[in-house]
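Take a look at the structure below.
All protein chains but one are shown in place.
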């Protein structure tokens, strides 16, 4: 009873329901997800720890858990992804950024976009990135995930002519100040075409990218 | 002599040259702009004060100055904008945000997108915004400009299902801390589909929006 | 013996004693509350965790615990609330803000005011708020609780012509910086008639509101 | 042309129009004020420097300028203030805070409330404040203005049982950080019944106070 | 082995050895203290938790533990305090500040000064402080401990003509930012004669006070 | 009229009147100073720029202006300084800190203390400081003024056994953040016996030092 | 699988592989280290807690664990350090800085440099440092580790004419803000020849120093 679920907005926007799992108990998560599933709607929850997921999966073995991404979801079988001939590039700097990168990747796939993962291509070994330049350039949009000095979106932004959604992570220590260094770097990117979401917000990066990919997708689908 | 102009990038990305006028003298601005114009390319400079513009216009009366936007540009007559059946909504909260909003609007128009201005619709008089909801919803993408508490992108983000580029401004005083309050608010938006550029970066907001609008535009153009 | 209880102030101000439970042991809380109760005075403690409350309720089963609000109190039966024909609207943005909103609501009720709860009406789904505009407008004063971008008080402030007490919460992550984003947003509200209390200070929001409601209440009571 | 004046809000809320003069030219201020005056409505502008005021007064000698408050206004003669038998106490710490205190006082008087000024009663000479305690206690609400360590609202809050609106000022230097020290102190006040507005926001302090005073006032007026 | 103990400095300055217990194990604390004691020197350790103290006291039952202050010390019986006819006033705002205030008091007593405790006299109930004004005025120096808005040193500084050492504490929440609000307030005190030590540094406050008290003390002792 | 001069406090504390000249016009400064002088009292104003001083000295040629210190004062001839056989050491790091160091020195001399200046002894050339160690050690109290990394008070604090009042200055650039680097360094000094005043507050450093020197002075005077 | 190991960079730069152990499980650390070792390459991991080390050493008893440094490594016996006739001075302020200082020392030794440890020579007892001045002066480069006020690099920088790499530590409390005070102090050092790495980054300090020492070393080796 306590929450006014905003069904109208979701429908109007063509996106299934997504739950923010942090600060919710396993019981709360499962009850919300089941309510949505019971109407035949897809549902996904982010920030679900392994412990909570285990508990939930006992009762709902048909839910799927992505351990790296901390994401739990359920998807109607028959439902086909909205066809798009394009794809989203999810680019990340280091292996420590994997949780956030996978939150983005799994969210984008759940929302129906094709995803290409280009991981561990941080700027301190620039050739790893350049070796993948072509694949990134051909994406409709890139989600670029990086912690520490947050330099990767600037380099990617210079390589591509499509939008870059930058996701700073809290990876680092000391003068990193929980992701502030990467956040400020990305907001100050000297490359055009870079916009930024909150620290560790892989979900938000994916959501923006899917919106853009759908536009491009429907375009190409009509070719 | 001193600067390695990155012509390649501009060409590759399909965007004309844009100059950051702040910290450059009138003489420097005019010499760079003329060099580009002399090759028959369009050129635009942001952050050109009225004083500098006056000086430049004496020598180059065919340049056009947008006083509110602090923007100076030159455009080849024969060149037709890349046709797009969509438009970008530039939404702003108060009249004090006009300079930044117009920097966005003038940049987007220069880059060939159609723009609709929905100004002075700050959240403290929410009906002004709601009266314009339809026009914002139909845009391919919105650039939402706001200072002080920076709340407008959150409300707009909830109304539309297309991307919102949020531009915080430094308008305010005291605990505004030169735009920090609006910046943090926008990064923490509870609406999905909002990404953020630097404080007062109307140019950046427009650049991201045009990238997106072109995708959508080519799509619709093919209808 | 160690504390100089300021009985005089409480009496002079017409407010019963309120204890800040954070950082106090169950034993300390119970001993202070019993001392006050033993004089026949009402007493309330905020920030009492479920664990401490359980322990205390074993010894004092006539105390009442509000689990959502983390509030424990005792009230003399015969005492009737100071009659007021008005009410306080407690408005909150999301279900994560519930603890703080309920701290405000329970405190205000304990202090003798009538409360109407308008919860889960965050600005990203603005119609949920507008559907409740009438009830908020008719309140003598509103306590508006929000985390993340803290935009709600600005919208409410524009709807009503009575005072709005804004309570930022620490709900959020990343660039939220433990409630700083909401706090700054509220201090910079472009709506007139909004004043702000400390992050997560539901108690303080309620206390201010009750002071105002009593003025309005006595007015109406005389009609 | 460019601005959507929100007449509806002003009427609905029973408050005349107030202009924020900072960042507006003398010409802009005078044209907005004349437009309002021409409809027979009262009008006031804050943050009008002496230079701008001089210029405006040449054309509109019936406008009144309060030099300390940096406030310019026009008021219809026949209009009587909404009768209130109460008053607002404007309390300030030092003579450097006068501009902000007078912005509050002049705004409150313009909005129809009676004001009592209790100035230069900073906490480092506590007896100056205590000598005025009675007058502050009898106010319906206090606006307490202080810079530097911002301690005054805490002491006043302990003396009175009516609401205190705290206005931090940017007076100070060094670790004052443009008013941050006073702002943080006031948000952390250990006295109940204190709420805070933005740094140097005398206008906001007064607006909140008048809202409260009107409630109390109508009450008393009915005695 | 690893540490170069700076015996020379201690001797030159006439102060016994003081250990900073935080981040040291019980074993490390006891071994340093025993080494000093074995030379017949007094020794005191600050920031010793109850758990560590219990462990240490099993082996060294002649050590004395002050639980509130988190202080453990050993003092030679025969040694008489350097005679001083003056005393230090330790003033604190609330009962939450007790740990820091007692760290100051116990340190000062250990260093040979007489201490008078004036506790729980926060500015929101100003008469509690004024009732003790005489005793504070007669002290050679005051150590004033306060968290939250940190207003107490300003009021005390205005009452006395001797030095005030202000000790901000980290007591508070939200916009307190771990003691920043109190620290900034104290650095901006409008009272003359107030200097400040680090947040929660009761030891530092006492050390400075004892230095001053010794000067005053020797003076009076010669009367 | 507007200011409640706190004569009582000044008398009670045995200190002449000191005016804060910043933000006051030459006319305001001269009128306050003459009012005090006319009662035969000494008077000093800090933060008086050369321009204002010139203007004032035309009307009051018997005032004395210390250009380095930005201090203007008047002192009764017949009045002899309160005799003290001790002295205050004013120590400063670099020539850029001179204005603040001289504000301290001139204030202390005006208040009747003997001052020894030990200037330009910053820690990057440690032997310059050590060459003066004896003179600093023999002072009753030291005022140590430093900008940039603010390291000097830590070194001085280790050399002496009397109190050190540390005055951070805003000298520096970049990560200096207007004196924040020096302020934080001094608050974290690992030397015991260091307390801190506000950034650039030479006056405050001197005031604290004179209070301490008077205690020590009266002591020695009685020898 | 998931990580693109940048072997090329390591080889090109002549440095063995170094693992950042924080946030990795014992299993992950051991698997990466074994993979490198199995190619006959040296390998070192920083930030390995005692618990993880114990677990790993059970399976790999030929790994060596430096408990103070939290460093685990394996080195081929036959491999001789690149000969250098110089050495690196690792200087640290207090015993609390030992973990970071030893991270630097152990890393430098692992990378083939000779190290001299000059520990516990903080500036509050300046003679301890001066007693070691000769040894520091003769180093090819110094790594200077300090927390709290971070003053040590400034003093060392003034004593030597070779580069100083400053490593701020997070040791301290209150206004230390997790190492910010030391970091800012070091960035503002008035001594020339000081550069700074991240808070607690002993590894980074050593890496820079070894690079420099190798240049100097090869020089001397050729004598």
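As written, the chains take the letters A, B, C, D, E, F and G, and residue 1 is the first residue of each chain.
By definition in this document, a residue touches a chain if its C-beta (ideal position, glycine included) is under 8 Å from a C-beta of that chain, and two chains touch if they have at least 3 such contacts.
All values reported here derive from a predicted model rather than from experimental measurement.
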Counting the whole assembly, list the visible chains that the omitted chain makes contact with.
A, B, F, G
Out of F:45, F:98 or F:165, point to the residue that touches the absent chain in the complete complex.
F:98
Need a quick check: the contact residues on subunit A for the chain that isn't drawn.
93-94, 122-126, 130, 148-151, 154-155, 157-159, 172, 174-177, 180-182, 184-192
On subunit B, where is the contact patch with the chain that was removed from view?
2-4, 6, 8-9, 22-23, 168, 170, 178-180, 183, 198-201
Tell me which stretches of subunit F touch the chain missing from the display.
95-96, 98, 119-121, 124-125, 127-128, 173-176
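Assume only the chains that are shown with their structure count from here on.
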Neighbours of subunit G that also touch subunit B are A
Following contacts chain by chain, what is the lowest number of steps it takes to reach subunit E starting at subunit B?
2
Comparing centres built from CA atoms, which chain ends up most distant from subunit G?
D
For subunit A and subunit D, let me know how many angstrom lie between their CA-based centres, rounded off.
48
I'd like to verify one number: the distance from the centre of subunit B to the centre of subunit C, where each centre is the average of its C-alpha atoms, in whole angstrom.
43
Subunit D and subunit G: spacing of chain centres that average the CA atoms, whole Å:
58
Give the residues of subunit C touching no fewer than two other chains, as numbers and ranges.
9, 124-125, 158, 174-176, 180, 183, 187-188, 192, 198-199
Complete list of chain pairs which touch one another
A-B, A-C, A-G, B-C, B-D, C-D, C-E, D-E, D-F, E-F, E-G, F-G
